[in-house]
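A single protein chain has been omitted; all remaining protein chains appear in their positions.
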Amino acid sequence: MQITRRSLFKIMGAAGGLSAIGSRAAAAENTSDDDYGCLADVGRCIGCRKCEMACSKVNALPPAQTSFEDMTVFDRNRRPDEAAFTVVNRYFSSRADERGQPVPAYIKVQCMHCLHPACASACITGALKKQENGAVTYNPSRCIGCRYCMIACPFQIPAYEFSDPLTPRVRKCTFCFENISKQGGLPGCAAICPVEALTFGTRSELLKIAHQRISEAPLEYVQKVYGEHEVGGTSWLYISKVPFEKLGLYPLPEKEIPHLTETIQHSIFAYMWAPITLFGILAGAMRFFNPQQMSGKPSQIQTEKEV
Amino acid sequence: MKKTFILLMLSAFILLAALASAPDPAKVAEAPPPPPKKVFEDGSPWKAVDQEAAMERARQVPEFVKTVLKESPAERKMRLGEKMPTLADVPYRYMIIDSPILKSPPFDFLSQESAGSSFPGLKIGDIYGPVRFMHLKHAAVVKDCTKCHHYKPDQPDASETTECSACHQKPFDPEFPERPGLKAAYHQQCMGCHQKENKGPTDCTGCHAKNPPDHSVLVKLPDHPDPLMVTKECLRCHDHTANDMLTSAHWLWRGPSPYTVGAEKRVDMGKATNTINNFCVALTSNWPRCTSCHAGYGWKDANFDFSDKTRMDCLICHDTTLTYAKVPTEAGMPYPQLDLKKIAQSVGKPSRKTCGDCHFQGGGGDAVKHGDMNGILYYPSRNCDVHMGGMDFQCHECHKTRNHKISGRSLSLPVAEGSRSCQDCHTDSPHKFHTGEGHEDHNLLNHHLNRHTEHLHCQTCHSPVYAKCKPSKSWWDWSKAGDKKRKVQKDKYGMPDYSWQKGEFQWKESAKPEYLWYNGKVSRHLIGDKINPEETVRLTFPNGGIADPESRIYPFKSMRGKQMADAGNHILIVPHLYGPEGYWKTLDWDSAFEKGMKAAGLDYSGKYEWVETVMYWGLTHETIPAKNALGCVQCHSALKGEKTCNRCHQDNRNVNFKKLAEKGTDFEFMASQGRDVSHLVGQSDYLNFEALGYKGDPIIYGGRFKKLPLGNETAGMEN
Partner (left out) sequence: MSEHARPAPIAAPFWTPGVLVLTALMGIAAIFIAARFAGGLAAVTNLKQSHPWGLWIGIDVATGVALAAGGFTTAALAHIFGRHHYEAVTRPALLTAMLGYTFVSVGLFVDIGRSWAIWKPLVFWQPNSVLFEVAMCVVIYLHVLYIEFIPAAAERFGEKIKILGTLNRVLDKVMWVFIIAGVVLSCMHQSGLGSLMLIAPTKVHPLWYTPILPLLFLLSAIAVGYPMVVFETAIATTSLNLEDEMQILNPLTRVTVFLLGLYMAVKITDMAVRGTYSYLFDGSVQSRAFLTEMIAGVIVPWVMLLFPGVRRSRRWLFISCAMIVLGVALNRINVFLVSYSPPHATQSYFPSIGEIAVTAGLISGIIFFYRVAVTFLPVLSARPREVKP
């Protein structure tokens, strides 16, 4: 389904209206300017797939089906899956080089580590969590395997080990949480990237770099940092010389994805007022219409017997 | 207890069996040859001097530069004016691009081997080796040092061309967020420029050699595996690679012959089918001896199955222990004493040793066949081969290989899987600049030298003698074979002049090549081709001529000899030499010829004769250091004695012309080192212009397509 701009506005308009009713602001709040992030410069990526290799190695993922040097994988678009937390896809833009060959653009796909992650909001047990350093992590010991996170993720990132009968896990980029929690630690992909198409740093600093880079080359770069505002902001940011839609980075609302559901949840279940009120009304109705039920007299069926 | 007893009994039995079989010396294979000693000819420990110096430089990390002078190229030009750095400021021609920075935190976790990961043995931070970087070449092509050295440290006395690693060290430094780390700086700079200029590699292996993963954790073999088990274990992961190998020249000993005249489209030619030489003559009927150099096991007769991947010998090329060796007479089987498990667990990239074991030793011994390749090249001095000795080049670094198809070609065999030339790296105008003191004037020469590249192959000047460090066979007379009583004499190089099995030999050391015009095409005599017994049969001959613009003057070793021919059918004979019924056992030529010809499917008339044959071998290795290349006067005798440039140039330059033109290959020095070149000292017209078709020295008589504007009066100059 292609979501047209119009329908998107409609959805968001409606959501906005509802959010006006619920006063409480949604989503987790433990994000700050010092969160780590990563800036992916699509213009720099050379499609070497080393990030995929490093990711696989650092996260001890199962062996890949084909070698990481096999560039024919670009012939079809891939998505991260249970065996690969990140993949690089190739898109041909409308730009052509001197010989008229279309110029490829390579884009690395992985978890965006949203500031207000829909997956974490959706997660029934809190197995998914936005950590204070920016990573959205997954704790398999809490997971029940409902896969609601996969429904929720606007970037379609969490993957599932459908083939595991008893202990399947949700698999997704960890932002190398353990590594980056250490002083000076790096995520595997950014560390291995030969051209620094991935820049690792604090999100606020990365935003500065991103804006500087795109404003220094206004004719080359799309004047937008993808992830700055999308779904309320993401820890991973993209800048590109090719329109983002052509790279599979579709337009997304600026409201955080869990906004609507969390607003509903919190406005209805604040102090359980809604259920209690409903209970009260129904109790009143029962008292009015069917008082003998309430007075603990034998139920109707037994009454009938007596009759 | 029981186990120990059984073991004891077993070992006793084995001991007994060993003792029983020990007295039969014929059954005990000789010990495999030891690995070549890593020493120079004089016995001192070997090292590749240029390479080690470059490595040492690469290991140094300069002090980190915090602030740089950021100026636009135009601003910089304004500031520097005349003081713009030039090629003269290039301190190192050759550099290794590598850095301890890339092996230290935060990168180090990439270089650690993590147990239980999906690629045991692979250190992802270590997939590639360092880059050999022709610094001067790049400087000369780019012409502007400041293109790469884009900023300078913000100190008045700092160098305008401060090294990259001074400013670019660790990535993602919070203090310098927009400054790339060293690795990215290199890659952005190199690949960016290569892409922009559409020149130079942009893929990983275009610059980096790839490090093989540690196979000691990957290879799973029982103790004392047989060779076929090893191959099976290799195939477990590398089956697709074996498919590439199935169609390769090293497996089939035949293949496409794009450079053989009249056979450009054929794919069946090669040693396995139809080529003949004047060394051991031909493969057919002599398989077990010849195929000890086959990258396979058990090619002992015409029925070898070339589709059986398990018969491939992976270790012959991929051994890194330098111990792997094949029994010379066992159809490619290795010495049984070898620890194949250990060898298989340490496989890696081929080396001069693995290639050299066959290619240096062709024709029955070291240095016999190729005039420019021999065992010295295992560990050569810089003077013997500047690439291998100075910079430790391995064969595959020039002979780029894809899918087990190895580029490079020779005259001796038709098969070619790609072509390599010096220009691939050194470009069509290779003479750029000479660094160091005393070379200032030399730079005036470059223009003249570069014009030579249209007419001369590089090695013509850069390898003025062949078999430079070890004598090579130049004459082989089969007709003299069979005299077991003849006393073998040593020639002046200490080489034998006779073998009762093979006949009479001559050897040459540090010999002057034959110079011929060569356009890359080869005429080739094949098994069964008719001969004229009155003439010397040219088994291989370079095509070309002075009038052919594609042709260049090329140095050759010519191998001459006498070999057997069918006097009735007028074809060369394929003799059956090796085996219980072969000549080397029977000393009966008639029977050997009959059996050989039958095996080759040819008619043998019963009468034989001895005909003279010649084979030309191109000379491409043993490049000497540039300053030892032939000098102007060594060929152009017309320049001898000139003191200035004003034969051609009107102005009177302040140049020591004599020093420039007369400097060249120092034969005197070579002779003092024990090389047999004293007769070459002071020689002029080194190439012999008349033999090449010129009237004489082209400086006087003009070039092949163009009269030089200034010769002497007799040449009819115009101005």
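Letters are used for the chains, namely A and B, taken in the order the chains are written, and counting of residues starts over at 1 for each.
Methods note: contacts are C-beta pairs under 8 Å (C-beta built on N, C-alpha and C of every residue); 3 or more make two chains touch, one makes a residue touch a chain.
Note that the structure is predicted; figures quoted are calculated from it, not measured.
Though it is not drawn, the left-out chain touches A in the full complex. Among A:A159, A:L186, A:L206 or A:I239, the one in contact with the hidden chain is A:A159. Among A:A60, A:A96, A:A217 or A:M286, only A:M286 touches the chain that is left out of the view. For subunit A, the residues touching the absent chain in the complete assembly are 1-3, 6-8, 10-12, 14-15, 17-18, 27-28, 77, 79, 81-82, 118, 120-127, 142-148, 150-152, 154, 156, 159-168, 248, 250, 252-253, 257-258, 260-262, 264-265, 269, 274-275, 278-279, 282-283, 285-286, 289-290, 293-294, 296-302, 304-305.
Everything below uses one rule, namely that only the chains that are shown with their structure count from here on.
With each centre defined as the average position of its C-alpha atoms, the distance from subunit A to subunit B rounds to 55 Å.
Within the complex, the subunit B residues that touch subunit A are 105-107, 109-110, 114, 116-119, 122, 124-125, 127, 171-172, 174, 177-178, 180-181, 183-184, 187-188, 191, 198, 202, 204.
Interface residues of subunit A facing subunit B in the complex, by the touch rule stated above, are 44, 46, 48, 50, 53-54, 56-58, 60-64, 98, 179, 184-186, 188, 190-196, 199-202, 205-206, 208-209, 212.
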